[in-house]
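Right, I'll just put the structure down here and ask away after.
All protein chains of the complex are present and in place, except for one that has been dropped.
Per-chain numbering from 1; labels A and B assigned in written order.
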Amino acid sequence: MNAIILSAAFGVVMMLCSFLIKNKSNFRHIASVALLILLIGNIADTYGYTFFAIDTHGMLQFNRFGLLFNSIAIGSTLLYVLLTGKEIENAGMHVAEYFTLILFVLCGVTLLSAYNNLLTLFLGIEIMSIPLYILTGSDKRNMKSNEAALKYFLMGSFSTGLMLMGIALTYGGTGTFSLEVVRNAPNMYKGLVSFLEILGLLFLLVSMAFKVSAAPFHFWTPDVYDGAPSVFTSFMATIVKAAGFIAFIKLCAVRMAETESVVDWKMIYAIIIVATLLVGNITAVFQQSVKRMLAYSSIAQAGFMLFTLISLNDMAYEGILLYSAAYSLATIGIFAVLVKMKDYTFDGYNGLAKTQPVLAATNTVFLLSLSGIPLTAGFFAKYYMLAAVVKTGNYTWLVITGVLFAAVSVYYYFRVIQAMYFKEGNAETTTIVPSFKYGLIALAAIIILLGIFPTLLLRWLYF
Amino acid sequence: MNNIAYLVPLFPLLGFLINGLFRKSLSKGTIGIIGCGTILLSFIVSLILFFDVKANGGVVVNYFNFIDVASFQIPFAFQIDQLSVIFLLIITGIGFLIHLYSTSYMHDESSEHFGRYFAYLNLFVFSMLLLIMGANYVIMFIGWEGVGLCSYLLIGYWFKNINYTNAAKKAFVMNRIGDLGFLLAVFWLLSKLGTANYVDVFEQASTGLSSTDVTAITLLLFVGAMGKSAQIPLYTWLPDAMAGPTPVSALIHAATMVTAGIYMIARSNVLYSLSPLTQDVVAVIGLATAILSATIALFQNDIKKVLAYSTVSQLGFMFLALGVGAYTTGVFHVMTHAFFKALMFLGAGSVIHAMGGEQDITKMGGLVKKLPITAWTFVIGVLAISGFPFTSGFVSKDEILLAVLAHSPVLFWFAVFAAILTAAYMFRLMMLVFFGGFRGTHEQEHHLHESPSAMTIPLIILGVLSLIGGFVQLPHVFGGEDFFNQFLAPIVPAVTHEGAEAATLEYYLLGGTIVILVIVYVVTKKLFAVDRFDGVYTGFKKVLADKWYIDELYNAVIVNPLDKLAGFLKNVVEKSGIDGIVNGVGKFVNYASRQLRLLQSGQVGNYILFMVLSIAVLFLVFWNQEIIVQFLQKIF
């Protein structure tokens, strides 16, 4: 509860700052302090020190898993603001509002990690999405940014409509909005699991799949990620996607698992996973722009994260946490470097190793983590995902498909490394301050540390 | 004893690392001191171990679990018992002398290559020690491979000469063929008994293995020995291995590495005693090798080649001894052979050094005047190998002959023939090199000088050992005790000759030897202590001088067809087939990507349409799940 209320409050504070404080560069310091307080508040909440005791009538439920995910999300946002805060100032004119919107998105994220009621799910998704529509279109002079905002809005509201229809149908089928359905309550539909409910759950599934950019509902991702200013793409591609996943998994674990006796949802998950992996990896191979390639690659990573749905055991939960952390850190790092480049195409990276060796080296670490090469956090993340599925005993063909597509992904990630190190060129970047390099090195060090000792992160789940 | 056993291989390993890593920055003197000093320290520790074993018996020292998989364990352990400690003394002792000799022989090299040489030599000693000290077949195999590697590295030491590197390659490949046999034997053993430790294997050998098992295992182990110890058919690498520096030939191809096969069979004597068929095979092949290589040695013109074929021949003798069950005799001959063969190789090195690099004996002669120490120590070696009474070679060879006679008279007469040939070619060599008139050029004559003391001292020490080394095993009739057999008795059963028949046989052998030696001396002095010798042979002698054309036969039947097959595999299968498939996959993915990205058309309406269509498809799949699952199961 701390995080939800504190993030909304700090959002309002930042909004007030926009006309009370004149110096532009103070905003990111205020935002960093706010995020730090938010993080501390969340950690306090994890160990039981809630500052706000509000009775939500069972609509919100705070468990260890959700609170740890909150900490990861807030921590990643803090790293993100520290690393690329300067670039946010260059994204547009209204700097304080951008930080406000980021804090509001965080509010939605923290709401999503704790929801226990379909109403709170809807609220969380909407609170998370609407500021993102604005952030996508924040570079008003860039035509691509405007177009991306429009497409995001249109398709986002379409998916909201689908989600609402789904919720309506489930309500008609069960009579309650709560996530855990008590099936023998007096005013329940006597047929236990009704057709209405299952249809509703299908719509809900489609809408959540849209949010996490699973194929075949991924069409917004390349355009939006490509069009939005790179700083905000970095935020969207990591924390928001991870939050979407947490919501998705909670929904599936509770609601759809209940109807397992009647229908087999795993086949649908399998179809979606295969389609996502296929579209994400294969289309990324032939891209000319690194930013668009990263957009498609985030679809592919989403495909990997969907493996959790097939297994849904303890290892899967640990896996999704680790995957969120690893993927967020690596993507924040890559986009931090991307923002500094003048040319976003692959040729624009030629020869970066000679002009900026630190950037090239840390970029390599990030790319290796995304490909899942051992010694980086990404390897263990993928391992946990696949091991959880193998543990259940079925769906080995899915695991093999996942591994094959991970091999395809190595190609397009390594194209960047090849351009940086092995091709001759003049890679131009904007000015880089030493603290930026230290930040990148620290981020790379965290990734390698998590790659050697993944339990450093995971044991907080149990302590 | 447990505490210091690991020091023996550790010193040479440290020497290898220091000399190898820092060879560019150390001076030649330092490199020499490190190289020799480590072996000397190992020798001292080996002496301590020897006295310990003499007093307290053998022990197995476990260090750590080398391989530990499920129920399958191979510990990294050393077995220090009577057999291994004898070999330890031989290797470290003679190794030290040869290292000392090398500091002077190789001093023309630059310090970087000097360091490389000593690093390889130390690595070789380390591997050999590992081979000897291992307590199970797997550790032995590690050393086995290590000495093969070092042999390759040292034969090809002057790597700029393509002939030398080809010789090194040949040695390595032939060794490898033998190693395959060794590995198969170890696998067979592991699968039948589940362990490779000597102690366990020999205990369970009679009960756990059927007779086909034992025969197969021992035959396969012997294949390994064939490669490592240069028996027929895998012996042709040893004469070519003379391309390496002479101290290398002395150490590796005379005294130590080639005896690894003997050690292995002596160690596995329990297994070999259970398989009479293999023993016959070993004996026959040993004898055939002894005779074949002795005939070739008779007509060679390169001083080192003569000694190489002589080594092959003597190894044949050792295998003959093992084949008739006289294991201790075989080991004893290893020891004495190490003394006099190393002596002769080092002497040859001294001669080559004095002749300024010339190795052709048709151009030598009468060197006894200018190189007295070399010459007279060489003579001692020749006498030892020919079996001059009471030299070390006499005692060991006599024991072999007696053991063979007890087994089979036919083999005995063939063995005697081989012994006569041995004396013949050795005396020929001695006469041609040291006596008669000098047949070389004038500059060579002026260049002749005795070698420095670093080279002559080892010669003297080895000469003394060749003379008195036999006294540890002198037969009873001549007043000696068989210390050697008694020492080895716990590990290796001995063949004893007691009784009056043994005594008369000894006297017959003694008499026969003296007669033969006198005849050989007279004949060779007349034929070879001459002023002119052209060394050109015709007719049957040419066949022998050309090594019975075995190398050419191998080339035609094995090497060339394999080359052609490899060429075919590379050009057709690899380039078109496998590369084609791999590149094809990449091209396919690229093509698929180009087509798939067209799905993203840029128009929002299209996107939403696709989404709606997917919802419809998902719904259909969902509704007809059972039918679809049944359909898929029918296909797969």
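We take it that a contact is a pair of C-beta atoms (placed from the backbone, for glycine too) under 8 Å apart; a residue touches a chain by one contact, two chains touch by 3 or more.
Here, contacts and distances are computed from a predicted model.
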"DNA polymerase-3 subunit delta", "MucB/RseB-like sigma(E) regulatory protein", "NADH-quinone oxidoreductase subunit K" or "Lipoprotein" - which is the UniProt name of the missing chain: "NADH-quinone oxidoreductase subunit K"
Listed residues A:13, A:30 or A:134, member touching the removed chain: A:134
Touch with the omitted chain, as defined above, among A:165, A:254 or A:441: A:165
Hidden-chain contact residue, picked from the options B:18, B:226, B:529 or B:604: B:604
Sole contact to the chain not displayed, among B:572, B:612 or B:629: B:612
Residues of subunit B in contact with the chain not shown: 597-598, 600-606, 608-609, 612
Contact set of subunit A toward the excluded chain (per top definition): 119, 122-123, 126, 130, 133-134, 137, 140-141, 143-144, 146-151, 153-154, 157-158, 160-161, 164-165, 167-169, 171-172, 175-177, 187, 189, 222-223, 226-227
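Heads up, the rule we're going with is that only the chains that are shown with their structure count from here on.
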Distance from subunit B to subunit A - Cα centre to Cα centre, in angstrom: 64
Residue ranges of subunit B in contact with subunit A within the complex: 586, 589-590, 592-594, 596-597, 599-600, 602, 604, 606-608, 610-611, 614-615, 618-619, 621-622, 625, 628-629
Footprint of subunit B on subunit A - complex, ascending: 150-151, 154-155, 158, 162, 202-203, 206, 210, 216-217, 219-220, 222-223, 263-264, 267-268, 271, 278-279, 282-287, 408, 411
